[in-house]
Structure formats: C-alpha cells, structure tokens
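Before we start, here is the structure in question, set down as structure tokens.
Heads up, one of the protein chains got dropped from this complex, but the rest are sitting where they should.
Which chain is which? They are A and B, in the order written, and residues in each are numbered from 1.
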C-alpha cells in the first residue's frame, strides 16, 4: 500500500514560530507565552507601549494599523480583554472581527480549532485567541500563517496580562529592580500571578506570597524561581509583609476553592484590602488587581492615589496596541 | 481606631455633572435625563441633528469623530437603540466597542456597574449605557470621568428616545407650538410617553391621553404637567380626539398588563390604528411609534405619507450623531 505524502506543502509560514525568533524582530511572530520574552524584549515592548500612551494622550487615535483586520476569537467570556483589543485596534486605525459567542459560531457545529484558525486567517491579519484549554494557542500557531496572540488558554498562560502587569509596576514606580512585590489571595489557581512571577524573575526583586496554605504558590513555580535566585517567602498574613511591600498584587479568593465553607469564612477577612490596610502601607506602595474584583479590595480604596488597578486596565490597552503594532510590522 | 481617608483623590472629573452644566456647553457632559434640557438646549441639539441629516444625505458619512471610540454597554436587549448608536459613530468616522451580551461579559462574574464603567472608560471616549434598573445611569455618572449617555434605565428614562421623538414632530410639522399630541395605548408603563410628555411641557401644546383606565398616564406626571399649565385630557376612545389630533403617538398595549385576558380582548381593538383610522384623521396628521410594534398599527398604514415611524427611526440616528458630537466636543 502506497503511503500518501502530500506532493508539496503549503508555503512555509511567514511567521517565526515560538522559540525561533530573532530579538527585536517581532514582525509576523505569535505571542503565546511569557517565556518568549527576554528582558531586552520587555524593555523594547514597554518603550513602544509608552509611545502608544503618549500618542493616545495627545491625539486619541492614529492610523498606524489603518486597513489591518484583527479576528478576536473568544471561546470564553472576557469583556475586558476582548474590549481592550478592540479599543487597541480602533485607536491604531484598524478594525476587528468579533467572534465571542461560541455557541453561535460554527465551532458549535464541531469544527476543530485548526480549521477555525485557518478560516479566520483568510480574512484577518492577526488573531487573538481566548480558549478554555491549555495549549490551545500553541496548537493554533502550528497551523497559522498569521500571528496568534494568546489571550488566555485555560489555566495555562495569559501573556498580555502579565506584560501589562509588569508595565504597570514600571510605570508606577519608575523601575522594577529593587522592589518587593507581595502577591495576595489565590496564588494556586491564579494564572495571572504565575505568569507575572515568571516575568519578575528577570529582575532583581523580592517576592512575598500571602495566601492560605491550600492556595499557596505552586511548588514548581517556586522551584523554578528559586533556581534563578529569586528571594521568595510565603506568608499567611498580610500584616507580616505590608511594611516592606512596594507592590501589592491582589487576586480574588474564590469560595468554591474551599471544601468546607467555614474555612473560607475564616480566611476571607485576612485577604481583603481596605482603608486600614492602606494606613499601614508605604506612602508609595502600588495596589494592583487584574479585575474583576468581588469585595477583595474595598471601594473606599479606589480614591487613594496608590490604587493603580484602573490605570492598570488602561495600560492593558497601551501594551496591546504595542504588541499588535509589533507583530504587524509597524513598531 | 484611625479613620481612613484616601490621602488625595483621583483628579476631579472633567465632565460636568448633571445639574451643573452651562447652557450651550455640552462638551464632556453626560446625558441622563430629559430634565437636563431647556428649550434652548433642545433647539440647539435639533439644529445639530438637522446638520447631521443634511450631511448624511449629501455624503453618507464624514470624519467628525474619526479616532473616537464609543463603548456600547447593553445589559438589556435593544437592537434598534444599540444599532443606531453604532451607525451614528460609523457615520461620524468613529468606532464602537459592543458589549451587549451581559451573560457573556465579566458582569456575570459579579462585577459592579461602577467597576465596569471605570474599566470601559479606560478604553473608550464615551459610554452608552442600557440597564434594567432605574438610576443605573446616574450611578455610572458618579464614577465616570467620560460622558455617559443613558440609553434606558429600566422604567426610568430613555432621553435619546424622547429627543428623537420631539425632533420628529418638529421635522414633520415644522413646529411644535400649537399642536395637539394624542398618546395612545399603554401610557402607564410606557417610559417613552412619560419622557416625551415632559419635554412637550416646554412647548405650547395640548395633550390627549387615550388609554384604558388601568393604563392611563400616571398621576404624578399629570400633576407635574398641570402645574406647568399644560392642557391634558384623558380619553378612553380614540374617535373622540382623532379629528383634532396633529400627532398620534402609538404605543403597544401588552396583554400581560391585564389581570383578566378578557379585559385585554375587550380593549385591544380600540387601540389599533388602521386604514379606517387614517380616513378619519387630519390630512397632515403624523403617526409615530417607538417600535417594535406588534399589531397596534396595521401594515396597510405603512405606505401612507402620514406614517412617520420609520422616518422617526432614521431621525434617531441623526439625534444620536448630534449628541455624540456635542458631548465629545465636536459640535
């Protein structure tokens, strides 16, 4: 029996697959993981993001990506991530195809992710993908000839979130080196803090993990960062580390994570940031949160100039503008 | 125990809160209620809306709001209102972030309206809000630093609808003063007729309310308009007032409003506008309806030049173009 081999393949993908890129040359690349980013890459991206912020402050929008089309493919709900990509394209003069109701789309008829990706790249110049399964973005890159931006693949990665978090720390404090970053809440299941801590490992920082035992930072991440020489200390009370904290990164503790609801009630108060917390904090501490929040930061904190979480949202748009411009060859 | 006070607040909102605006200066303002509009304001807005209509007739679209981004935040279904805002932005060269599937968005994870508003204003220049609860738009204005346009808050207000209704009367008849406006159908629960009648009170008009007793105009509105000197007469039959009517504003009588279905069957025929009705009406009477209709205007009336309800829809786009241009400082 003859073994079938396609007589000649489709043209070689113009995008450089993950791991084969040249530094500084983002054109055509996909963004799948924070592991793609060297410190030089981060500085370059943040430089572009700052230019985006200045341009938006001066003129609101400009036509850098005029005529470019983004496909925003969301297999999961995410108002803020989806909206910030739409806004980023709009402020660069480009447009977006929104596909965020998967029960509505042909994927509910059973189409495979690769087929959907290959269809959408017929129409669009770039695809943003949010998917509930780990590895979905990497699978998309396998078949895609246009850049894929991973906007979250299950409990895997969400690199644009980690980049905007790091960009916010730098924007708020002027530099990242030398700072003590305290992560608070659910550090076990929180994709956000995993990616951020990996990025922070490229800087000279101290990390503090404040969480109940069952929600502490996973062993593999702690070991990975330890091997890179990062000082990390777990705590179960915020009071212990608040005075030395430069950045307080708050995440939500979900009731559903606890087997016994009573355990949840016992710990929840210890992980709420309110006016009391702010009284004991450094004068220039930065409070961050990926949002949405549900009570873990009291609204009385919102008016405090140290509350950076809405500026963090805004930075998300600038970082995404930068990434879109970079992978589409305009930065 | 120390009382926490945020050391310094966020920058004072650049938008002028409801009630503190200067006449003629709409830049940065939110539009929450018809009570914001003086007769001068109405004339100014309608003048801008007429310019928008002329520009669309001449060139289709133009770049007055090029680069501006609208967030269209709909917690409730409304094809026509949402679509007309999208079209208004598009015809002014701007773009829109659509968020109209609330079960899909982060609000279904329990995010508060203020947090959603503060997030969206990081991305957009202006927010249109449709929400099922009375007061939602005012609550949004409390936290927003960008203009909010109320696109309906429950049984509260829907000011852009009232403005387009009034603009349609003026467009169809040349003037509003001296006219007799008859409102027909469900005047008790109809947000539309409440807002419109309040706006009409600024003109020299006569109002006729044709409805079954249980669906008559609420006492508080009748009293409010009476104190302003508006002549109002309730009726239960359209025949009584049809000959003197200049504007017949039809609304839907919903079966569900009646405890006894038989009561509904008894009255429904009295509130249907058909060819017979038009035979008895003035030669230049205007028939309006906020749409969607479900039988209360027979389709045989559609071809009658006095049927203004689709022109009314079109005027909605021009009025919304005018309001967007005004609050974004371009009119």
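Just so we're on the same page, contacts are C-beta pairs under 8 Å (C-beta built on N, C-alpha and C of every residue); 3 or more make two chains touch, one makes a residue touch a chain.
Because the structure is predicted, anything quoted here is derived from the model rather than measured.
**Student:** One chain is left out of this view; which of A:55, A:69, A:173 or A:270 touches it in the full complex?
**Tutor:** Selected residue, touching the omitted chain: A:69.
**Student:** Please give every residue of chain A in contact with the chain that is not shown.
**Tutor:** 2-10, 66-69, 71, 95, 97-99, 101, 104-111, 114-116, 118-120, 122-125
**Student:** Which positions on chain B touch the chain that was left off?
**Tutor:** 59-62, 77-80, 83-84, 86-87, 90-91, 93, 95, 98, 100-101, 274-276, 278-279, 291-294, 299-305, 307, 310, 313-314, 316-317
Simple rule for what comes next: only the chains that are shown with their structure count from here on.
**Student:** Just give me the whole-number Å value for how far the CA centre of chain A lies from that of chain B.
**Tutor:** The answer is 40 Å.
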